[in-house]
Each structure stands twice: as structure tokens, then as C-alpha cells.
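Our next item is chain A:
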Amino acid sequence: MDVINNIFLIGRQIIATVLGFFLPLPVVDAVIAIISMALVLGFAAVTMMGQVYVERRVLGFMQDRKGPNRVGPFGLLQIIADAIKLLTKEDIMPSRVDRMVFRLAPIVVVATALLIWAVVPLGRGMIIADLNIGILYVISISSVGVLGFLMAGWSSNNKYALLGSMRAAAQMVSYEIPLVLSIIGIIMLTGSLSTVSIVNAQAGLWFVIWQPLGFVIYFISAVAEINRSPFDLVEGESEIVAGYFIEYSGMRFALFYLGEYISAFAMSAIATTLFLGGWQGPILPPYIWFVIKAWAVFIVLIWIRATLPRLRVDQLMGLAWKVLIPLALINIFVTAVVLVPLFQSVAK
Partner candidate 1 sequence: MTAIRSLVSPRLDVKSLPQAISESIVRVVESDPPMIYVIPDRLVEVCRSLKETVGLEFDYLIDVTSADYLDQLEVVYHLHSVPRGHALTLKVELDREEASVPSVTGIWRGADFQEREVYDLMGITFTGHPNLKRILLYDEFVGHPLRKDFALPKEDISSQIG
Partner candidate 2 sequence: MSEATATSGNTALDTKIKTDQIVVNMGPQHPSTHGVLRLMLTLDGETVVDAEVVLGYLHRGFEKLCEEGTYTQNISLTDRLDYFNSMNNNWAYVKAVEMIMGIEVPERAEYLRVIMSELQRLVSHLACTGFYVSDIGAMHTPLLYAFRQREEILDLFEMACGARMTCNYFRIGGVSKDVPDGWIARLKAFLDQLPSKIDELEGLLTGNEILVARSKGVGVMTSEMAINYSITGPCLRATGVQFDLRKDVPYSVYPRLSFNVPTLRNGDVMDRFLLRILEMRECVKIIKQAIEQLPEGEVRTPVPLNLRPPIGEALSRIEGPKGEMGYYVVSDGSIAPYRVHQRPPCFINLGIARELFIGTKVADVVAILASLDPIMGEVDR
């Protein structure tokens, strides 16, 4: 049982030992880091393909239709067909765009989405970098993402794109604040910014029990942060057509989608880490628990998408500034006065 639970750690140990015979220690560390990064990237990419498939199928079932079911068994190869289609499409660069920025924007979006994975503990000890400021890192990286949207919208030389990127800037800057404030409660409970110690602190009760309000605020702000329905104003296909990426086509277009799905799953992973006990769970190996929880959060996202219409831009701002931020402040207050002493007495 222990072997299965720690299979990745054991694998790492074996590689490190073998390499240790003929390589100096810093080089071994670097090689190990590169291998883990490649594994996490592979995990994110495979997950992304699964996400697209699951999203389309689940949406299909929720909407009383079948979803993709033609390519391969149960339509499983649909995503491969789509990827081939997008890769072989003509790469259209509209005239009068700012070429440099136009090319760079999708890369910024995808890169920032991937960077978050560095501090997500996928299982016991399975983390690329256990930063002591892990949460701060997540928040700062996700605010860089808006830069990609702004670059795309500005460089496209299109009014819809401009409207979309302006919406993106306003929305993401506004929702950053309740997002941070909702996490502060957890940081107060654990006294640490490290994702690993946050997960370890949830060995008993998950933080969603300690911080229900914080979880709701976090979830809403995070959905807004990753621009998914009902906060998909940035794309708003029925209003501003596709928003910031209206002029993109082919692989660059696909990169935006890639970034969107990766950050959606990263958000689910962070929610799992912060509130749902991370990899903690009985019987099953920790990394399986982690995947199950993250997928559960993602399916809730799909469910929301199939249910809710889009907010208007002023209602969106009103929700952030008039509802979520005051609630988050109340949450911090309650946490400081009641929950922290209680939590410490339980922990003892």
C-alpha cells in the first residue's frame, strides 16, 4: 500500500540515487526538477484534453443532447481531431495589428496558467517547489494573466477586442481583491503561506468547514478570475463576439483555449489545496484523491456554465465591490476573533 501511495516519490528517489553515482548534487537536483516539471506539464496537457471532452459531454447531457460521439469510441478522439484541425489551419495575421504583441499574447496567457502548477501539491511530497510564499506566488502569477488579455485586445486593432480587454482588466483587477481577502482567513488559521503546510493543516477537518464563507467568496472570485460563465464577460460571445481573441485563428486561437482550460483546472486545484484538504483522504492514494477533488470542482464549473446567464458589466463590478469585499472583510474579522483561538485549541 505504501508503495502505491508513494510511487512517485520512490521513483524520484531511485532516479536521484542512480544519477548521484556519476553527477554532482546540484545537477541531480536540476535534472529531477526538469523531470518533475515535464511530468506536471504532461499532466496539465492531458488533463486539458480530458477537460474539453468532459465539458462537451457533460454539457451535452445537461442540455438533453449527446455531445461529441462520432470520432473514436464515445467520441474520445474528438479532441485529437480538433487539435489536428487547429494545428493545420492557416495562421491568419490581420493587417494593421501590432505583430510582436499579437504573437506574444497567447504565450503569456498559457505560460502564466502553467506557472501556477509549480506550487500545487499533487500528492504527499509531490510538488515542484514548496515555496514558503506559495499562495502569494499563485495570486501574483494569476494577476499577470490579465496582461496577456490586454496585449491580445490592444494589439488586435479591433473594437470588440478592445472592449473585451478593457472588461478583462476591470474584472480581474476587481476580483483579485476578494480572492486575496478570502484566502487570508486560511493563512490566519495555518500561519503559513506555503501550500504544503496548508494541506498538512487539513489532516483533521478541511478548511471548507472552518471557512465556508471564505470558500464561497474564493470560488466566486476565482470563477471571475478565470473568465468562466457567469463571469465570461471578457469573451461574451453574444455581446462582443469573442472579446479579446476575436482576431485570432488556428493555433494561436487554440492557445487561448489551452490557457483558459489550464487555468480553470489550476483554479480547481488551488481550491482543492486550500479548502478541500488537498491530497488528504482515506484508502485511495493521495494523488488519486487530489485528482478526484480537482475534477469535482471542475465539474461544478461546467454545471454553472450550463445553468447561469452572464452578468452585466456594472452588476459584475457591484458584486465584487459591494458584496464580496465586505463579506470577505467580515470573514477575516470572524476568523480573527472566533476561529483562530478555536482552531488552535482543537489543534492542540
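Inclusion criterion for the candidates: all candidates are chains of the complex that A comes from, given by their letters.
The rule is simple: a residue touches a chain if its C-beta (ideal position, glycine included) is under 8 Å from a C-beta of that chain, and two chains touch if they have at least 3 such contacts; residues count from 1.
Please read these numbers as outputs of a predicted model, since none were measured by experiment.
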Could you sort through 1 or 2 and say which touches chain A in this complex? 2
Parts of chain A lying in touch with candidate 2, wherever the complex brings them together: 59, 62-65, 159-160, 162-163, 166-167, 229-230, 232-233, 236-241, 305-315
